[in-house]
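The complex is shown incomplete by one protein chain, all other protein chains being positioned as in the whole.
Letters are used for the chains, namely A, B, C, D and E, taken in the order the chains are written, and counting of residues starts over at 1 for each.
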């Protein structure tokens, strides 16, 4: 039996914390889909295409990892994809409660899909996408918070916005 | 590659919450060892043998689950056993911080062994071993909090202590 | 002395968790007013009328429960209504801190009105109005999360929005 | 229908935070029993008799409040006493999770007895019995943390222990 | 060596909790700059000028405190100002995690600027700017939540908005 995990998120932008979770999931599952959630009603920093492209570059060294995007309810996407599990990273107590609620609702909707959690690595646990966006848009140094490939795309976005 | 998970705990006594985690781990890993931690410096409610026996009965329907015990540092036991991952259940914010610290220390000691977390099922998330012990020793009704096999052993312990 | 409790909320939509709190308050107080807070500056999912109508249906079996709506400061509404207490449900640590702050401010403004809390029942504690909205708008199955009467109204709203 | 509440605790010693909860419960219920839990396996600071006596003095101004003690499971004591509700004070997030678990277990054991919570008043929320004991035994000033009647008993205990 | 602290915030409006932190920082540092962060993309309650003016009035009794405003990344502002430390108030667990993340990012960007925290005084810990705004706009009594000078400005704003 091949076990497939879906790792969903908005990845706007992807951070070193996200990459850490992908690498760990890739060792535990036969296949991992990093799935960018599309939310048409929310303004984004990076386009969905950009997010997918930079995730593909950042995960190029991982044979069993694919990048995709999805709309609609995550648990239905994961079911259609044939996932054994949904993977999530936990960074802080505040994450815990939202994640607990979603895991319970998803379990009720589709008991055959498991949700598993990794603790984000300590050196990366203070890095959220929103802090990266804030630092980048205010002209701070975000290298070392995001994978290199992502850094170049952020630089282009910041240049475009501030010129 | 076969993936083996170790699910450690004191299981004093095992609860329906523990059993929930075992069943979910058994679907995600090729093999699961439920490992009773032996702590000679702490008074226990059930003997280690009793805990192992009742876990074996409660897990009899799960082909790929074994029950064992260990002394010393968990991460060294898991490494010797050839584990890919350590499995833990999360019930509440208070669990989160201790588990986060242990996962970080274990990752530092043995980066090749992953720690993964499940959220305990909502109907069982309020059941801890210590609450079962308290209810049982004060003469309350603990059926529905523990697997049936465990209930009988608890009844015997309570009778022995209060006679 | 008759004791009256006000149970305020946005109830957008009402969930089984809300109904659980109403039923418990109805046993503790002589009279309970379920009070839908009107917030003209925030887009809503259900109209205030719809929320009141579905609460009335869901509470039809409770003799001492009325449904109303209010604008402005809750504590002033509760005082005008002659309330002995404001009732709130707690689901998670994250609720706790906001509720603590509001209870303290309300106590300062009107020390004669008490705030009391119930813990939401475990089977319903993972159900928030925002998760119901998310599941419903993305086409998921929300039955079992809301009272039956509410489910029909949600279905109509979803049909209207997606057609 | 007369509504009776039980307010259980170890009250070792009673603090101004406890008294705050008693006063608020006394306005919401027809009768309140402040119930000192007896735990023979734990060393105590004040005797059970002393705790009851000082609670009686501190609550002398509240007509509908009685002081009692109990052994065994709280929920069974509350049921025998004919309680409608158990009353608890919440001070902090850390309290929340333990209280949530106990409320769920108690609801499962006796669904007819409700548990209700008050937020402890902000000026008193930092005062726990254990901090009072620590301050008192190390020679600090604990007046203003406990009711006056309690302060005199603590002074006697500290004199006896340190002479 | 003179030690300068920057105390940043949106102060919209300043509260008694903010003033408490300023007073404590003024005893620990040789000089304190209270720095109003300007965020052009967010609608505000008070203008930046109003916030600075009312902070100046409220801090008039503190010789070593200045009021300023800044745009862009806080840590760069603090570095340019020659700050030894950034000062923050903590009120609740929810504050803790955001503050922890920002302190870690700031330490990575500028290790020579320290971040130090004060616990907000208990009588003032339930007062946030957002609760003051809510109470004020809904016609409640906000005196005792804000410094006197601020109260007059809020009254003018509420009159202007509701007339």
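What we mean here is this: contacts are C-beta pairs under 8 Å (C-beta built on N, C-alpha and C of every residue); 3 or more make two chains touch, one makes a residue touch a chain.
Source: prediction; values computed, not measured.
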Candidates B:60, B:105 or B:156 - the one touching the absent chain: B:105
Hidden partner chain, residues of subunit E it touches: 3, 24, 27-28, 84-85, 90, 93, 96-97, 99-100, 103-104, 107, 114-119, 121-122
Where the missing chain touches subunit B, by residue: 72-73, 75-76, 93-94, 97, 100-102, 104-105, 108-109
Residues of subunit D (touch criterion as defined above) contacting the omitted chain: 92-94, 126-128, 131, 135, 138-141, 144-145
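Here, only the chains that are shown with their structure count from here on.
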Partner chains that subunit B and subunit C have in common: A, D
Comparison of A-B and A-E by number of C-beta pairs in contact, larger one: A-B
Most remote chain, CA-based centroid, reference being subunit B: E
Taking each chain's C-alpha mean as its centre, the one farthest from subunit D: A
Innermost chain, where centres are averages of C-alpha coordinates: C
From the options A-E, B-D or A-B, the pair that copies C-D, where over half of the contact pairs coincide: A-B
Length of the line joining the C-alpha centres of subunit B and subunit E, rounded to whole Å: 47
Distance from the mean Cα position of subunit E to that of subunit C, given in whole angstrom: 34
Residues of subunit C whose C-beta touches two or more other chains: 93-94, 97, 100, 104, 122, 126
